[in-house]
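Reading through the structure tokens given below for one structure.
Complex shown without one protein chain; remaining protein chains in place.
Showing chain A:
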Amino acid sequence: MSEALLAQEVGTAPAAVPASGARQFWRRLRAQRSAVVAASVVAFLVLVALAAPLLTALEGQDPNTFHPSLVDSAAGGVPLGSFGGISAEHWLGVEPQTGRDLFARIVYGARVSLGVAVFATLLQVFLGVVIGLAAGLGNRAVDQVLSRITDVNVAMPLMVIALALLAVVPPEFPRPVLIALVVGLINWAGTSKIVRAQTLALKSLDYVSAARLSGWGKWKIAHREMLPSLAAPVITYAALLVPQNITVEAALSFLGVGIKPPTPSWGQMLTDADVWYQAAPSYLLIPAALLFVTVLALTVLGEGVRTALDPRSQSRLGGVRRGLLSRRKGGAQ
């Protein structure tokens, strides 16, 4: 069994994750404790976001109902009670001034923050792969044009353009979709550059040449030969894009062009909370801590994916592998 394992590992070609590699990927991902913890955190947050209506029903609250009686109106609307008004009815306390339930806003906010980030990432990956592949496989002219467009895209300051675009689009357009679109459309160049470089490297490999010589069309080559090999770098990059996009949504909402009220998002909550850091610290700390944990978990997970997919990191994983092998050996005995 150990021989089979070793054989598999030795047989791993650079940047190629064939069917047998998928299992190997999972195994190597699982081997990293940090990645496992991060994945559990992410899975938990996704579950929370999906179950938001259930969770708030369980608490008996909803994210948009005002509770004027729960704040001290004369003192600027600071929540009554300790720790921002935490109680059996309001698990994380209430929002200053409005008295809206913070737990309900947090779990509904997770939907927006995660949803926008994932949708924007998918868009970035899709555009990046298509443009990168086209540039890598196309003729010189196509490559030149697409590469220059990519360069321009890289040079575009994301926040500035996003601010401008979000300010001119009519307010009727659904904001979460708009933000995902804007972020996705502006920030695809990184993926595209990686895909193009990888495509150019793959193009000169024997099996691709063989496919070309046997008369396969460009699309067939792209689909059958390139995409499977591109999966590793693209998945790795995407895993790192998600947390980046969460922070972009938070920053846009923070700057006042993001999610529209009363829809909660973590970024919008941070915007409103920043002035309350002294008077009602929990109002700021809860969404800030969640954003921090989410971004950290996704980044660690992304790093884990990268490590698991990158054959060159085998040596770095050596310790883990040895441990794994010896345990397996022990198990076999």
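Keep this in mind: contacts are C-beta pairs under 8 Å (C-beta built on N, C-alpha and C of every residue); 3 or more make two chains touch, one makes a residue touch a chain; residues count from 1.
We adopt the following convention: contacts and distances are computed from a predicted model.
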item: Listed names "ABC transporter substrate-binding protein", "Inner-membrane translocator", "Arsenate reductase (Azurin) small subunit" or "Probable chemoreceptor glutamine deamidase CheD", with the criterion being the UniProt name of the chain not displayed; value: "ABC transporter substrate-binding protein"
item: Residue, one of A:137, A:246 or A:280, that touches the chain absent here; value: A:280
item: Which of A:68, A:174 or A:217 contacts the chain that the document leaves out; value: A:68
item: Those residues of chain A which, in the complete complex, touch the missing chain; value: 64-66, 68, 71-78, 96-99, 167, 171-172, 256, 260-262, 275-276, 278-280
